[in-house]
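I have a structure I would like to understand better, so I am pasting it below and will then ask my questions one at a time.
A single protein chain has been omitted; all remaining protein chains appear in their positions.
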Amino acid sequence: MNFMSDTAAPAHPAVLSAISDANVGAAASYGADVWTERAREALSRVFECDLDIWLVGSGTAANALALATLCPPHGSVLCHAEAHIERDERGAPEFFTGGAKLSLLPGLHGRIDLSALRTRLAANDPDFVHETPIHVLSLSNLTECGAAYRPFEIAERAALAHEAALAVHLDGARFGNALASTGATPAELSWRSGVDVMSFGATKNGAMGCEAIILFGSARQRLADLRVRAKRAGHMPPKMRYLAAQMCAYLKDGLWLELAARANASAQAVAKCLVDHGGDLAHPVDGNEVFVRLPADVAARLKSAGVGFYPWPDGSFRFVCSWATTADDLTALGKVLA
Amino acid sequence: MNFMSDTAAPAHPAVLSAISDANVGAAASYGADVWTERAREALSRVFECDLDIWLVGSGTAANALALATLCPPHGSVLCHAEAHIERDERGAPEFFTGGAKLSLLPGLHGRIDLSALRTRLAANDPDFVHETPIHVLSLSNLTECGAAYRPFEIAERAALAHEAALAVHLDGARFGNALASTGATPAELSWRSGVDVMSFGATKNGAMGCEAIILFGSARQRLADLRVRAKRAGHMPPKMRYLAAQMCAYLKDGLWLELAARANASAQAVAKCLVDHGGDLAHPVDGNEVFVRLPADVAARLKSAGVGFYPWPDGSFRFVCSWATTADDLTALGKVLA
Amino acid sequence: MNFMSDTAAPAHPAVLSAISDANVGAAASYGADVWTERAREALSRVFECDLDIWLVGSGTAANALALATLCPPHGSVLCHAEAHIERDERGAPEFFTGGAKLSLLPGLHGRIDLSALRTRLAANDPDFVHETPIHVLSLSNLTECGAAYRPFEIAERAALAHEAALAVHLDGARFGNALASTGATPAELSWRSGVDVMSFGATKNGAMGCEAIILFGSARQRLADLRVRAKRAGHMPPKMRYLAAQMCAYLKDGLWLELAARANASAQAVAKCLVDHGGDLAHPVDGNEVFVRLPADVAARLKSAGVGFYPWPDGSFRFVCSWATTADDLTALGKVLA
Partner (left out) sequence: MNFMSDTAAPAHPAVLSAISDANVGAAASYGADVWTERAREALSRVFECDLDIWLVGSGTAANALALATLCPPHGSVLCHAEAHIERDERGAPEFFTGGAKLSLLPGLHGRIDLSALRTRLAANDPDFVHETPIHVLSLSNLTECGAAYRPFEIAERAALAHEAALAVHLDGARFGNALASTGATPAELSWRSGVDVMSFGATKNGAMGCEAIILFGSARQRLADLRVRAKRAGHMPPKMRYLAAQMCAYLKDGLWLELAARANASAQAVAKCLVDHGGDLAHPVDGNEVFVRLPADVAARLKSAGVGFYPWPDGSFRFVCSWATTADDLTALGKVLA
């Protein structure tokens, strides 16, 4: 029973099959292969629009490259105080941008508070040389607290950002889970709500290691810059086809949405089980993550039974389900707690 | 007949099998899994010493991370004027180090000239605040011209570097080919000759995408710093097991040396064929690369037959063989030229 | 009546005389001159200890160079949410450190809250690769709100920092004003209370443009690194004697403390005058700055009379006195308000 992280899960068999299928003959290097183009086309269909992409092997790389493409070294990025880019990426955004600043906003359940956003934007003066003006708003969906933004919530934040001449970035490491939770379409939860550039995660939901940076609309003009930055950061793998094949398999026939729905359902079951045994949810369980405060004896019993989960800085515990969480895992958890 | 690059080749079936074998159950994230430890142990056996490693998905990442671990922002790295880190990595070393400088040396066939090295080191004054002192010597084996350094050639350069208090880095993107060519052991061609940190390539010789940064001897103290830099650069993939499994399969039962020898033999055949038809070798064919000046009509005939090869800045042409080059490829090349 | 900033004031005549006196004959370049050594000795006497220095022309340069000497690119600096290094230096610390992060703490009147500091340090784990660990605590005295820390307040914060293996930096752009206010000695308010490196400001209090970075105790080992960083940042002026001469004159016979006391007294008079006319002090007036909420009609009257002052983000107004504020200025202010 490993609920440590969805990154502990293996890859879905379809992803491995696709890699084997791609392992034939010579292919152009550095993303000029046919699989990479197919991945772009598949994402275009999924998002119902033409778009540009770059594929990388980690979410940190996707986020940091995306932000570096949008924010100059002397600018700043607005994000939630608990955002992954602030808390868990060891300063990667600062590194990739050449020293830009992250400016933090509060908000319940990892969602940026609308009124705090409005206040912060009102104080932004791009022409005042001494302060660091904001160039980007970065949202995460799922949030770091496992909550989902619905399309209108993305849209109202993005609209404020655009009025203030900011670009909008979305960290979609668990985008599939947000879709499964909200019932929105990919387009509704991204560009139709004002997202310019997104990090589209597949690794946590069935891939071996593949994240797409997606450029929408006018942000597509930044593709050449993005490729240069990727190259310079060692994120232009020579045999790109093996990333692209993963993405194609991930998207094919809605596999990703099926896997996300499965992980979300498992999280619901885990949450119910923990609440039934005295757990107190710290955040809504909108996706595949459960944040829960536990009676000391319950936490102790889980630990001694070898159940894997993670203590969170706020005193709660995080349980993460994945596509690979099984009915047996859920049953076993119930037995430990019974 | 694709002789464009060894990065165009597919992965060896054993590498894919190993990935499938690793695709079972939950595994610790970020390199704490058993496959990563196995890869470290396998490299220790191959190099006949204890060592530390980090795995990344591109040679640029391996080189730039290695150099950033050895060179401060206000220092410089000595390398050959045609080194990959200078010519083909879009300033990745400068990016990862925070602005260190590459300082270039001449030398035949991509080997750093010993006397030029001696002169440059004699002028180095680490205490003179205005100039940028040298902290690292970076060698490439195979060189960018396809030549191999033999162990004593590495050793004499490394000895000069160490006398001047420099660290020694080896770009071993085609290290297997250098071994197959020189008959040296991995240890002889690396730490026994004075190499402190190396980029050990597998991608060009049968992996999907896997390079190891190897820390030898006292350089192992830099592992924590290296991991931090890797994380910050997006080169700490959550599911590291899929990189590690590749490395394990690559090394198992000497597969890598067998593949390198095969690629080298193909290159010899290509070279012979081209020379027989008027080609003039620009550099010794020590590994899997052939640099050759061609009569205009020969080059034209090859092009119109759809043979893939690459014009080089010095006016010659580069033909690269890989483990996947077949006897049919060689026969077909002969037919085009006949 | 210009209360905009103490940087609007001219230099004290003694500073200009000293520059003229230094303007004789040839002098060694880049800080190897006798005036620079004299400035170091004068600061040693003032601080009652041996120390090392570097002189620069702006407070931003002093702070950013000091921090870059103490914090690696992948570390972070703790400071107050309203600290000058966060709010008013356009990301200079991020630039000079190569992308380190500022991590913000709350606290009344610009003083870092002790309990927030304790909590933040308790959560710091330098060995956790994903987060950005803290390497430095940066305090400002005067704070950005014009309040002074007394020696024991510096000491209790520095002690917590040292227990957590952090270095302690002090932004002393208005250090003279803090001394004049608290009655402490320079040593008591710096190294005796645990400060490792400080930015010692002279520009706002009578110099033309001169700030010293001072290294105390074991931080003196960082001098060579500091000089390299200064050179690389264009902060090694060839004719350093003209900075050093300013510092010598500034310190001579306690001129700096006299000027600071004068500015502080003026601020007391301004504060009294504004409070008498309905002003409400936002912060204690410990030094030469007054932060005050004003009735709308009072603010309007001051503005229309051409009095120079600055609206602050929190809705108050900032009035700054300097050594050059005259009795006439204070009388005139009274008349406008009468």
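Going in written order, the chains are labelled A, B and C, and every chain counts its residues from 1.
We take it that contacts are C-beta pairs under 8 Å (C-beta built on N, C-alpha and C of every residue); 3 or more make two chains touch, one makes a residue touch a chain.
Quick caveat, the model's predicted, so the values are computed rather than measured.
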Listed residues C:N23, C:T119 or C:T331, member touching the removed chain: C:N23
Residue among C:A81, C:A187 or C:M208 touching the omitted chain: C:M208
Hidden partner chain, touching residue among C:R38, C:H130, C:K231 or C:K272: C:K231
From A:G98, A:P151, A:P186 or A:P237, residue that would touch the chain that is not displayed: A:G98
Residue in contact with the excluded chain [from B:R38, B:R87, B:R118 or B:H162]: B:R87
Per the touch definition above, residue among A:R45, A:H130 or A:K252 touching the missing chain: A:H130
Contact footprint on subunit B, counting only the chain that is left out: 73-74, 76, 87-91, 94-95, 97-102, 104, 123, 129-132, 313
Hidden partner interface residues of subunit A, rising order: 30, 73-74, 98-99, 127, 129-130, 224, 227-229, 231-232, 236
Interface with the unshown chain - residue positions in subunit C: 2, 4-5, 7-11, 13, 16, 19-20, 23-30, 56-62, 64-65, 89-92, 95-96, 203-204, 208-209, 228, 231-239, 242-243, 308, 324
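Note that only the chains that are shown with their structure count from here on.
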Chain whose Cα centroid lies nearest the overall Cα centroid: A
Computed distance of Cα centres, subunit B from subunit A, in Å: 34
Chain centre separation (subunit A, subunit C; CA means) in Å: 41
Shared-contact residues (touching 2 or more other chains) in subunit A: 89-91, 95
